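Since the structure comes first, as structure tokens, the remarks are kept for the end.
The complex appears here minus one protein chain, its other protein chains still in place.
On to subunit A.
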Amino acid sequence: MHSGERLVLGIEGSANKIGVGIVTSDGAILANVRRTFVPKTGSGFQPRETARHHQKHVASLIEEALHTAGVRPTDLCAVAYTKGPGMGAPLQSCAIAARMFALMHDLPLVPVNHCVAHIEMGRLVTGVDNPAVLYVSGGNTQIISYSEGRYRIFGETIDIAVGNCLDRFCRLVGLSNDPSPGFQVEQEAKKGRHYVPLPYSVKGMDVSFSGILSRIQDLIGSYAIPDLCFSLQETVFAMLVEVTERAMAHCGQRDVLVVGGVGCNERLQEMLTTMCTDRGGRAFCTDERFCVDNGAMIAWTGWLQISSAARLLGSEKLEWPWSDCTVTQRYRTDDVAITWREEGALQLAMD
């Protein structure tokens, strides 16, 4: 039924979400299923219990994805998985599942950088070609721009990630983690009316959130929770939009793409849209299916990687060295050679 197209299955599990996606070589998403590990109110997700969660769900999710796509393992041309960055134990669980599945069905295995996958998914879904990228999640806060075969980081947090700041605040005030802490803060913030001043910490194109978290910790009890949620969001998002705008001015870009879990916050999307409109550009956003961790983003980036590697080698066969198929907790966005965006980049990757 999918003749002529090649299919890739991708497995993501670097944090508390496990996702399996199947995409075609044309970028059609045939399946993108996910389970989220939700820790009890007041606590975050620990590596061990998160890994157990992923181990429990990975096989059934693969079956579910194949079923949703209406394909068999023999229809696939490759298996992609998240190499990093992320939490060690959950990454390992998914990498082992991916390796086993690849061996069972004699498929090449492709290791994918989680951050790069977020960017490529955003580009695929929104169709924007060369935007400044704001990548905001529980573990990452980066302002990225493509240049000379890499996604280069122009600004980032110098301490904790913005999503981590929101998550920890959520825990401190006892909001639920279901479906996600950020969602709860967003809903509470809608009821907030009064702005409580908080530290505003922007250093060049970098931001810092740990001071805000300490300050707001002291304010709990003195102000209503909706007002604190409102003030927290207004402050941290204004900082993010400010550094994004500065990076755009620095790189001469008009458009911005926001990816990562925090990217589905509608207030952040609204602020980015206002900023871009005033600059004569556009903000490109996706909804939770694509900006929250998912398997399709890994599958799609795996396809980009393995197909450009084949072109690079002038080979018909899709392959990737097994020795590279490891996991790593630390894996910078700018460590990856982006071999699929321009012809010259292929040469850069060979040098």
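Couple of notes before you dig in:
Criterion: a contact is a pair of C-beta atoms (placed from the backbone, for glycine too) under 8 Å apart; a residue touches a chain by one contact, two chains touch by 3 or more; residues count from 1.
To be clear about the criterion, contacts and distances are computed from a predicted model.
Protein name for the hidden chain, per its UniProt entry and selected from "NADH dehydrogenase [ubiquinone] 1 alpha subcomplex subunit 13", "54S ribosomal protein IMG1, mitochondrial", "non-specific serine/threonine protein kinase" or "Molybdenum cofactor synthesis 3": "non-specific serine/threonine protein kinase". When the whole complex is considered, the residue among A:R48, A:H67 or A:K203 that touches the unshown chain is A:K203.
Only one residue from A:S137, A:T286, A:S307 or A:T339 touches the chain missing from this view: A:S137. Within the set A:D106, A:D218 or A:D278, the residue that contacts the chain not displayed is A:D278. The residue from A:A98, A:C115, A:V185 or A:L232 that touches the chain not shown here is A:C115. Subunit A meets the missing chain through residues 14-15, 82, 84-87, 114-115, 137-141, 145, 147-148, 152-154, 156-159, 161, 164, 195, 197, 200, 202-206, 234-235, 238, 241-242, 245-246, 248-250, 252, 270-272, 274-275, 278-280, 293, 329-333.
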